[in-house]
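Here the complex is missing a single protein chain, while all its other protein chains stay put.
Up next, subunit A:
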Amino acid sequence: MRTAQPGLLQIVLAPIVFGVAVILLWQGLVTGLAIKAFILPAPFAIGAEFTANLQNVANGMAVTGRNALIGLVIGALLGIALAIVSALARLFDGMAAPVVAALSVVPIVALAPVLYTMFGAGAETARQLVAALAVFVPVYFNTLKGLRMVRPVHRDLMRAYAVTNWQATRAVTLPTALPFVFTGLRIASSLAVISALIAEYFGGPVGGLGKSITSAASSSNYGLAWAYVLGSIILGLAFYCAALIVETLVTRNHTQHQ
């Protein structure tokens, strides 16, 4: 049975009230204690910079967002495909496991300088690859886990029905794995944005949010730097929420209650 949903008021209003209170407190502290802008700018100052440079922030979001999205798609497709191969072929799983484990402990953004020399500092390829690698790991692990979650009773049922392997895969294995794939994608969605953004710190063309944050900060324009940070928060949230919405829609009835 489903639990009762909390009211709309509770979902929408409570965080808004809390957020407004925090911003007012922040503004009060900065003006009241006369905190310098390079330590912490006031929220209204950041807001003013954000609206004044809306076009620049939006351009930055588009550049970084595009890199993150391309990385997300490449990494997700690769992760799902290799997980399926691993689930089907034990030998491949044995070979891939240490490589993927190694990948998961490497701070992937640290590969950015190497990739810039490989693909040239004028191209976005290195950033997209960094995002793809960061996405690959959680998608691969979650998908593989999902593919192995088929319950014994379902396996028995498929054998009793004397169906082909492919029929069993379509009827039971893939739908069982689906919620796990989407959990992986949800985790990966914010990782993609973070990785694409951080990769910009290590070089490459200007225009993205990461580059804009560093250049604004180095020219002592702290309000503007924070406006770009605000832009990257919005971008990350947009990715996460999009993934969450798709996940909720697709896996509505896939949860297994026992």
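What we mean here is this: a contact is a pair of C-beta atoms (placed from the backbone, for glycine too) under 8 Å apart; a residue touches a chain by one contact, two chains touch by 3 or more; residues count from 1.
Rule of thumb we're sticking to: contacts and distances are computed from a predicted model.
The complex includes a chain that is not drawn, and of the options "ABC transporter ATP-binding protein", "Multisubunit sodium/proton antiporter, MrpB subunit", "RNA polymerase sigma factor" or "Pyruvate dehydrogenase E1 component subunit beta" the UniProt name matching it is "ABC transporter ATP-binding protein".
Screening A:47, A:113 or A:175 for touch with the missing chain picks out A:175.
Per the touch definition above, the residue from A:39, A:162 or A:249 contacting the chain not shown is A:162.
Residues of subunit A that touch the chain left out of the display are 1-2, 151, 153-154, 156-157, 159-163, 167, 171-172, 175, 178, 253-258.
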